[in-house]
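A single protein chain has been omitted; all remaining protein chains appear in their positions.
Showing chain A:
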Amino acid sequence: MQVRTTACLFSRFTRYRGAHTLRGHREDPRWPGWAVVVGIEVHAQIKSRQKLFSNMLTPEPSDSPNSLVSPYDAAFPGTLPRLNPKCVELGVRTAIALNAEVQPRSAFDRKHYFYSDLPSGYQITQHYAPIATGGRLPLSNSDTVVRITQIQLEQDTGKSTTDARRRTTTIDLNRAGTGLMEIVSEPDLRSPEEAGDYVRTLQALLRSVGSSDGNMEQGSFRCDVNVSVHRPGSPHGTRCEIKNLNSVKFMMVAITCEVLRQIKLLEGGLSVPQETRGFNEDSAETYALRSKEDAPDYRYMPDPNLPPLLLDKAFVSSISSRMPELPHVTRARLMSRGLSERDADVLMAIDMGREVGYDGVLGQGAVSYFDVVSERRDPKVVVNWITHELLGQLAVRHETFKENTMTTEQLGELIDLVQSGKITGTSGKTILRNILTSRSHVMPSELASELSLFTLPENGDELEKWCLNAIEALPEQAIAARKGNTNVLNRLVGHVMKTSRGRADAKAARSLLQKLLNQPEP
């Protein structure tokens, strides 16, 4: 299983191999004569139930400040870290999803700096030996493949909020010590739009493997971007880093602003000094935070408490075989079952909204809903019912797929009733509407009989009764029919239809009548 997945990934990526170096310069009307280079560092919160090195719960934004803090999280003397294996598993899932190489030996280091939301005075990260290196992420909207330098596991800090008026800073340590994945890209992006595409693709990928919920607004997914400009054909320019961008939109605006600022400097005969910059969302401007000379010395030191993290191939394979399907594998599988690209896209787009639970447990999405219903049913018919009828009706109600109350059993039976001709398509839609409106758990067959929507009474005895009745009522015609007179048989069918008030299936009645007439007389 593992081997096949890898091989599949490989062939997918070889198509793009070297694409980033071969990409020619594409003139951008916003900055003619200039080329833009962007690299992105993403900090994605690991969606683990507990923190990276303590068994305290990972906080939700709604938790009251300092309510989820263990003595370790607050750096009390004598406390020691204990690596949460779930965080390792989710890091490995991410590495596999990014086609990166999980390192057989990685290690943890301390990065030292004094800040009020960092109680121990250092952050544990993987500076010298990251958990995975050398990945690739193909973007969704283009043929571009972005190389991933490395993935590191590290601790998040607490949050400090300064009230300038009251001259006080409040500290919330709930977030202190929760797990982060730092995902570093190579400088392979060439425009703000590509940067946006990269971030959205990465968010979707992390969500699909359940390693992070990738929520930029809530701060569980944060970006630092490195931007430089140069004349096409000449070497890359000096880069500036813009820190803490909290939405894709603002990130793209910040890159655009930074590109224009750097071009203005260069065209004015000045140079771009290497520095770290912030972004003001209100004025749409970046501003200097610190220059290269002011860059702090973090005094990195291997953490003497944490032994090296040893992950062998068997472990990586076992994670790989248990993890959720990767998006491109899902797409290929759906299309191999006969779905159109459009249908597959619709299902997968809805799937993106599924809940990312703790420790890599994903909520049920549209794809798995489809998978369950289409088991032993025609996939094309099932996807039509889901995308047209179910999603259509939910849209009418302004409900999302998450709010759908119709079970896979209900939809499955409904499709069977329509497909077998027991109810008409129109009746099926009526039943679907009824189930959604009343949020009912009654099975469609029950509803059909309640609403007298069966084209045929569900009880087969009824049809036999009507047929015997017709044979009895028209004895001469019955004798003629027994001899093979088909016109006369139609009269008998007509009688059945009359007594059943149109609910009987004519075809079924015809074959049952033939069967009954051909039986030796009692």
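FYI, a residue touches a chain if its C-beta (ideal position, glycine included) is under 8 Å from a C-beta of that chain, and two chains touch if they have at least 3 such contacts; residues count from 1.
Going forward, contacts and distances are computed from a predicted model.
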{"item": "Choices \"cysteine desulfurase\", \"Glutamyl-tRNA(Gln) amidotransferase subunit A, mitochondrial\", \"Transcriptional activator protein\" or \"Exosome complex component RRP4\" - which one is the UniProt name of the chain not shown", "value": "\"Glutamyl-tRNA(Gln) amidotransferase subunit A, mitochondrial\""}
{"item": "Residue among A:A75, A:A332, A:V372 or A:L474 touching the omitted chain", "value": "A:A75"}
{"item": "Absent chain, residues of chain A that touch it", "value": "71, 74-83, 110, 112, 114-116, 119-122, 171, 297, 299-301, 304-307"}
